[in-house]
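Worksheet: one structure, shown below.
With one protein chain removed, the remaining protein chains of the complex are shown where they sit.
Just so it is clear, A and B label the chains in written order, and each chain counts residues from 1 on its own.
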Amino acid sequence: MMTDDVYREMESVVGEENISREPAILDSYAFQPFHRAEPGSWIHRPAAVVLPGSTGEVQQIVKICHRNKVSYKAHSTGWGAHSGPGKEGVIQIDLRRMDRILEIDEENMYVVVEPYAICAQVQAELMKRGLNLHIIGAGSSTSPLAACTSHMGMGFTGVSMGYSGRSVLGVEWVLPDGELLRLGSLGSGSGWFCGDGPGPSLRGIMRGWAGYDGGLGVFTGVAIKTFHWPGPREPEVEGLLFDTKTEVPDNFKVFLCYFPDYERWADAYYRIGEAEIAYIMSKNPIGAMIWAFTPHLMRKITDMPAIKTALKAAQHGCHVMIAANSPGDLDYQVKTLKRIIEETEGVLIDVKPPFESMLWWSGVRVSAVQAIFRPGGTFFVGLGGDEAVDNTMLQAKFGEKIKQDFIDRGLIYDDLADVMWGGLYEQGLFNHQEEIMIFNARDPRQAKAPEEFAKACARTAVEEHLGGIGFALFGGEKMHDLFSPVTSDYYKWEKKIKETWDPDDLSNQTFR
Amino acid sequence: MASESNAVGIQELIGIVGKDRVSTDRELLLKYGRGGGLVPDGEPVCVVYPRDSEDIQRIVKLANAVGLNLVPRSSSIPGALGGAVPSGEGVIVDLSEMREIIRLDRRNKVALIEPGVTFGQLQAAAAAEGLKVLMPLIPGASGSVLASYLEREPITIPKYHWDMTDPLLCIEVIFGTGDMFRTGGAAGPGTLEEQWASGAAQKNPMGPAHTDFAKLVQGGQGTMGIVTWASVKLELLPRARRLFFIQAEDLGELQGFIYKALRLRLGDEFLVLNNFSLASILRENRERIGAMTRKQSTWTLVFCVAGYEYFPQERIAFQENDIREITRAFGLEMKEEIPGASAETMMRLLDNTAGGTHWKSRYSGGCRDIFFLTTLDRVAAFIEVMNKSLVTADYPMEEMGIYIQPIQHGRACHLEFNLPYDPDDINETEKVNNLLLRASEELLEAGAFFSRPYGPWARMAYARCPDSVEALKKVKGIVDPGGVMNRGKLCFTEEVRT
Partner (left out) sequence: MTLDDYRLDMMGCSRCSMCKWVPLNQVKSWRYARSCPSISKYNFHAYSGSGKMNVALSLLDGRIELDETVADIAYKCTLCGACDVSCKVYRDDIELCEVIEELRELCVTEGLLIPEHMIMIDSMKKEDNVFGEPKSERGNWAEGLGLKDVNSESADVLFHAGCRFSYDEDLRGKVRGSVRLLLDAGADIGIAGKEESCCGGRAYEVGYRGEMDNYADDVVARVKASGATVLVTPCSDCYSTFKYFYPRAGHELGVEVLHITEYIDRLVKDRRIALSHDVPLHVTYHDPCHLGRRGEPYLGKWEGDKLLRPLSRKRAGRNGIFDQPRDILKAIPGLKLSEMERVREYSWCCGAGGGVLEAHPDLALWSATERIREAGATGAEAIVTACPWCERSFIDAISEMGEEMAVYDLTELVTMSAGIGGE
């Protein structure tokens, strides 16, 4: 446990200004309303918080914890209950002092970052070199290191850049006992360019579809794939979000596409993937969007069934951004998209300024999705994962029914029961879908909704074989009990991994 | 396996698969045990041919019960690098007869295949559906698709190589414990049939959940378990395609072009060969290969541009135009014909498996390969290291093949040196083996990343990453605590200490 001696030992590593056990300081780490099924916003208060400034300091802190059997939990930006202590007596390791971009290799297209360099910073520096990176849907205030090593990894540019978990090259990893493990070529002294081998890839222990969220050591550096950026090196953008004004470059096009039903929508996704077009592709739930952009309006129309039906007609659709490297490329992509929309009896809207400006830059910078917090203060995802397009469409259909029931009971905001935030990955390898529901955690009745919602979603996922466990992971151990027996007993194996590397659960996994 | 228990083990194996699926034929065992001078000859005690996952599961459980060393292999032809040669005694688990294409799904561009499915077999089935198999450079006709993917052999189309696992997606594996596990989307919920009914197609290669066991099995040379089937990515068979060559005397002349084109994800097949490798692919025998080598520029970049379902010709046209602009910027020239090969010839070669003698062995009858991963900007330096080793070993420089395969969209490349030798000449064999060992050490010292450490490379490669060795041993302890899977390979040997 955390004793005065342990505290002093850690203090000697980081200096007194970088460690605290003052209740006020600690409670600022205990407020985590997001990404948890249980009602309430206070999680376990950490026993202390420590701010290491280097990999060496992280190692020393972890070794002190290991020696003294003190649990610890590292986070980067610390957004969400999964990044905080899952039990009492945990030391919170806040990595915000490790915020550097260590290297940008322009030719070999990767960037090496520490935990607290956020996506917006990294993107801004990459763009100066004609590069970009995949940013998760939670936005560019997140840590790309966390997305790659520890959390999930879906985002708007999945179609052209893939999923964060598959963008990982070399990794520097402080194991639960404080020893350093460097994955792939990095561990062999050959540089950061590859994260796999020699032989079996230890990335398999590091993470799967999701990561351990700080439950298996501390990641202090990662090389992440970067991708060609055909836009301006230093985009001139005015405005903060809804007022965005910028010149959308000629080689970009922004479209909204709508389809008559799930089936033709799925057809279009398959075809877009096969055609190898599109830079950004994202289904943005129409109800949630209106809530986010104009909550006043949405409040007014929730009891107007006709208007709601009209709006919901746009639920089978997505936002497609095309980025071209040449005029020929642009012509080809636009022409192909038009043909696909025609074949699938869809509607294609060529977005014009000023909305074009906003969609373009907020799509690239991933700066608008956070407005989803606007109506209720938070949201929850109970069903979702990544699989073949047809499967994710089925997820969405079931999700719609589940959500409508919660809306009818007044447990969540009426977002037209339009589901599915998501989009294609790796030019159609799989589709991502997630069942977003907006609620107000400050309303005692709604605060209880996520728990029930998570259960309803999980039951359906199991009974209907909806592909992957995905977001059920946030439901906690009970969810593992439900899913593991019908999903290759994965939890039995994960427990073995945890027991092997961290038998005393010192590296605290919040949702085990 | 102690000799007395061999008989017991064999009897038990017969009990599982039947008498006709276990062989103790001496000739066959000798073939499977041949180490080729780089690894000691193994001592296979029998070869067992399982029919399905259930057989395999029972075999693995038996191995744990009686202490067998199981050496899985998917192809009937021995590999050259000793991955499937038993270290000491071992039971060869030959999966080549499990060769069903369980499912081929055009809509999702995916196939579910057993380990014995060959490139030729899958290619034919895929083509019938308008799909294409992602292949390494001209693989052997009987080569197992699954073995190739499990061993992370590079494919020739870097734009389809997103992650190192590609084109492998989900696997069913029988771990060394005898437990069956399915990875990624295949894990569940639901049986395969139930998943198909819900529109799933085993396309998500990650997980399930927080761990990625496919990544731990891949690259494992059969030390973690036996893969019984896998879903693999297929791509569209182009409606139209053109192939171009760009030749240069100096690799540096090509480097900027390669980086630029791959960054823009232009081109489909995209690879670089030196004159000797190119000649070995184009010609059948030593004399003609020698003559062809002399006719070629030192380096040839081969790439295709393709069009698919939508406006294929227009796609080719704009890509060709864009690439041509890049070539101009770098002072290069795209050609559709080089000495001894037209675009059509080359395309045909790239699209097919190797017929007859493998192209690497055409010059001298045998070939030793050294391959590793690096980045393109460091290739020239490694070639220099290799050339010095050739001089020291008195090996003719002009007879070394070099193959550079960009992977992961061009972020890295597989660099391969091919050293032809006459396997019937003991002196030459020894000489090339010594060259391989010495050069490998020197390349490693210079920073080469031997990500697939077969045979003698295991000791060298793992000596450089003791932290990885310790972690891998822990993984092995979880999935194969009884140590029944392909003993003595990779770092799972006394030789490699943490």
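Everything that follows uses one rule, which is that a contact is a pair of C-beta atoms (placed from the backbone, for glycine too) under 8 Å apart; a residue touches a chain by one contact, two chains touch by 3 or more.
Everything numeric in this text was worked out from a predicted model, so none of it was measured.
Visitor: Where does the absent chain make contact, in terms of the chains shown?
Guide: A
Visitor: Out of A:51, A:109 or A:152, point to the residue that touches the absent chain in the complete complex.
Guide: A:51
Visitor: Per the definition of touch given earlier, which of A:55, A:344 or A:378 contacts the omitted chain?
Guide: Of the listed residues, the one touching the omitted chain is A:378.
Visitor: Just one of A:63, A:97, A:338 or A:455 touches the chain that is missing; which is it?
Guide: Of the candidates A:63, A:97, A:338 or A:455, A:97 is in touch with the missing chain.
Visitor: Which of A:89, A:130 or A:239 sits in contact with the chain that's absent?
Guide: Counting the whole complex, the residue in contact with the absent chain is A:239.
Visitor: Using the definition of touch stated at the top, determine which of A:8, A:352, A:442 or A:495 touches the missing chain.
Guide: Considering the complete complex, A:442 is the one touching the chain left out.
Visitor: Using the touch rule from the top, list residues of chain A that touch the missing partner.
Guide: 18, 20, 22-25, 27-34, 41-42, 45, 49, 51, 77-80, 94, 96-97, 101, 117-118, 120-125, 139-141, 234, 237, 239-241, 243-244, 295-296, 299, 361-362, 365-367, 370-371, 373-375, 377-378, 441-442
In the analysis below, only the chains that are shown with their structure count from here on.
Visitor: Indicate the whole-number Å distance between the mean C-alpha point of chain A and the mean C-alpha point of chain B.
Guide: Whole-Å distance between the two chain centres: 33.
Visitor: Inside the complex, what are the residues of chain B that reach chain A?
Guide: 107-110, 152, 162-165, 179-185, 187-190, 194-195, 197-201, 203-221, 223-224, 233, 236, 259, 263-265, 308-311, 314-315, 317-319, 321-322, 325, 373-377, 408-412, 447-453, 458, 461-462, 464-465, 467-468, 470-472, 474-475, 477-478, 490-491
Visitor: Touching chain B in the complex: which residues of chain A?
Guide: Against chain B, the touching part of chain A is residues 105, 107-110, 162-163, 165-167, 169, 175, 179-185, 187-191, 193-205, 207-212, 215, 225, 227-228, 270-271, 274-276, 325-326, 328-329, 331-332, 335-336, 339-340, 385-394, 426, 428-430, 461-462, 464-469, 473, 483, 486-491, 493-494, 496-497, 500-501.
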